[in-house]
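A single protein chain has been omitted from the complex, and every remaining protein chain is retained in its original position.
Chain IDs A and B follow the sequence of writing; residue 1 opens each chain.
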Amino acid sequence: MITTNCPLPFTDSDCVLLAHGGGGRLTHELISGIFYPAFRNPLLEQDHDGCVFPVEARRMACSTDSFVVDPIFFPGGDIGDLAVNGTVNDLACCGARPLYLTAGFILEEGLPLSDLRRIVGSMKAAAERAGVQIVAGDTKVVERGKCDKLFINTSGIGVVREGVRISPDRAQPGDVVICSGPIGPHGITILSARESLGFETNLKSDTVSLNNMIAGLLDSIEDVHVLRDPTRGGVSGTLNEIAQAAGVEIILDEASLPIPDAVRGASEILGLDPLYVANEGLVLAILPEEKADKALAIMRNCPEGKGAAIIGHIAMKGKPLVKMKTLYGNYRIVDMLSGEQLPRIC
Amino acid sequence: MKYIDEYRDTEQVRSLVRAIRKVVTKPWHIMEICGGQTHAIARYRLEEMLPEKVRLLHGPGCPVCVTPVGIIDRALGLAKRQDVILASFGDMMRVPGSREDLLRAKAHGADVRMLYSPLDAVDLAVRYPDKQIVFFAIGFETTAPVHMMALKEAIRRKLDNFSLLTSLFMVPPAIEAILTDAGSRVDGFLTAGHVCAITGNGDYHHLAARYKTPMVVTGFEPADLLYGIYRCLLQLEAGIYKVENAYKRAVPEEGNPAARALMAEMLESCDQEWRGIGIIPQSGMRLKEAFARYDTARRFPLPADEQPLCDSAPSVGRERCIAGDIMRGIKQTKDCPFFGTYCTPEHPAGAPMVSSEGVCAAYYKYK
């Protein structure tokens, strides 16, 4: 049968269409149907080109980070909570109390809306856990193949209390390096999910916001010198940056590194070094040795700091260097990574 | 981890060092000929723990490092073809050909895949029937039969879009080349445990007897390595030379018969160029004629405009890269004028810097 009816455009879709980014009805539906219900707060609902808010602080911290992780869902998290936790942790490591985030989405045409909903839901949960609000956002849709499913940028601001001075150049002799938990689970979990290296593991990404634990630390210990989350480049990359900034030699103790068995197993078969593997729920705290016990007690009292341990100390001013005391009592240099860490067979 | 942690034990390592100190009376040079061992020696700084009289030399034991520039250029050329997916191990990705490496080719649009196993490349051939899957099959005797296993599987599954670009090396001819080199200082060898796990120890008996040189089959953990060195020193001090197995948990005398049979069925020996060293007669393996259609080199003849550049040691001014001398045990990394300056893991010049298993790269990383 031939119909003479003019076909109406589809208005409902189960995946992202270019029109979702076109600024028209579908864009509106996306915002009011997915983003607003999840992130709802008075600041966001100003419905303005930006967000206006009052602040009573003399010093603020600001940070931004983009998230392109593949796969977008992985054991222990997804790109959504990673995007919130990442920026929250960067702010917390500046010694700030994170307040507000913005979220920018670049969506690939064809992304299932159910995936987007799930990711936005994770962002909502992560933001609630961290006690931050998402106050502004943006969405763009690009043609298939121009991005991989979705990319998220989050930017955030936080306030820094009087007296708190956290900076990588403050690491000094007499300080210890505390690692808040097990090294490597996030990076190895992501690797395990990649098809080319596929392996099964009970490991989960450690992605979590650290600002509550860090606030506890800063409330009780005045002279925390450095806080850093060892994401890309791993513990080794981060410590090398600190050594450079402060002009100090950092000495790690191989025997005290908290490396879970499964991380070791994966590292052995793929020929990787856990010290270069990315973490998303870990903080390295550098503070005077006499405060270490107190700091450890505070951190271990939080679920995200249960495995906190001293992994090294700042030896001396001088040539910026990270060394490791091996199991056998000799020392080797722990360098920055040359390029990307690739699995090896030999 | 079982069978690893016991051999990393601090007390074990210390007592081995003490035992070594007790037996050594004369200066000795011992060469390991396996990149994995070189890496472990550098990582655990075992050399520092040895008495001064014992020097370790690091042989050409990294197949990634010694793969000739010409064949890497070949891989790069193939990778750029629209109909080719080029797959290899992660360690091959950064190894420079004459102009670029596979990671850069990938950045320029080539379809380059990093795999854990050649067997995974067979799955690629199933998944992409319209593409030619070329696996860049590098390795010593440990890895060669794994490539053959993958090829067998491809044949069993009747996949015609699968081929191997081989760069396969054998250890005994390299040891023989080093032993017959006038400048060689090697008194004893640690042979590569995982190569011997496949080949067994047959060839090494002949070498030990002919060149009056101890050969100790050695594992990869610190205690394994020190134990191999200890057994080698006992022989040297006593003036005996034979094959000894210090890695019995992994290496039976006859190796792995199934893997050896597969190699015998599918591979034949050939003259082989080693990057930084040159051609060593009958030191390589290639696919037999019966498997020629799965041999990338024969299946895709080189276009005339893509003749490989010859592999000459890089030089700056009057200084020359000494990679060949280092791998033959004549010179050491610290003697190289380029080490850490002109030649780094980011911009490697000589073979031992190109993969993390190369002695120069291992020293650079753990200096």
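Please note the rule applied: contacts are C-beta pairs under 8 Å (C-beta built on N, C-alpha and C of every residue); 3 or more make two chains touch, one makes a residue touch a chain.
Convention: contacts and distances are computed from a predicted model.
Remark: of the listed names "Glycine reductase", "HypC/HybG/HupF family hydrogenase formation chaperone", "FAD-dependent oxidoreductase" or "Fe-S cluster assembly protein SufD", the one matching the undisplayed chain in UniProt is "HypC/HybG/HupF family hydrogenase formation chaperone".
Touch with the chain that is not drawn comes from one residue among B:Tyr44, B:Phe140 or B:Tyr211, which is B:Phe140.
Within the full complex, the residue among B:Asp73, B:Asp295, B:Asp325 or B:Glu357 touching the omitted chain is B:Glu357. One of A:Ala262, A:Leu275 or A:Val322 touches the chain omitted from the figure, and that residue is A:Ala262. Only one of B:Val24, B:Ile85 or B:Ile198 touches the chain withheld from this view, namely B:Ile198. Across the entire complex, the residue among A:Val208, A:Leu321 or A:Ile345 in touch with the chain not shown is A:Ile345. Contact between subunit B and the absent chain runs through residues 1-4, 6, 11-12, 15-16, 19, 34-36, 61-63, 89, 116-120, 139-140, 142-143, 145-146, 149, 152-153, 156, 192, 194-195, 197-198, 220, 223, 227, 230, 246-252, 256, 258-259, 262, 357.
Across the interface with the omitted chain, subunit A contributes residues 188, 192, 199-203, 260-266, 268-269, 271, 344-346.
What we mean here is this: only the chains that are shown with their structure count from here on.
Averaging Cα coordinates per chain places subunit A and subunit B 38 Å apart.
Residues 1, 4, 8, 10, 13-14, 35-36, 42-45, 48-49, 62-64, 89-91, 93-94, 103, 113-116, 120, 139, 143, 222, 344-346, 355-357, 364-367 of subunit B are the ones touching subunit A in the complex.
Listing the residues of subunit A that touch subunit B in their complex gives 196-197, 261, 264-265, 268, 270-271, 326-333, 335, 338-340, 342-346.
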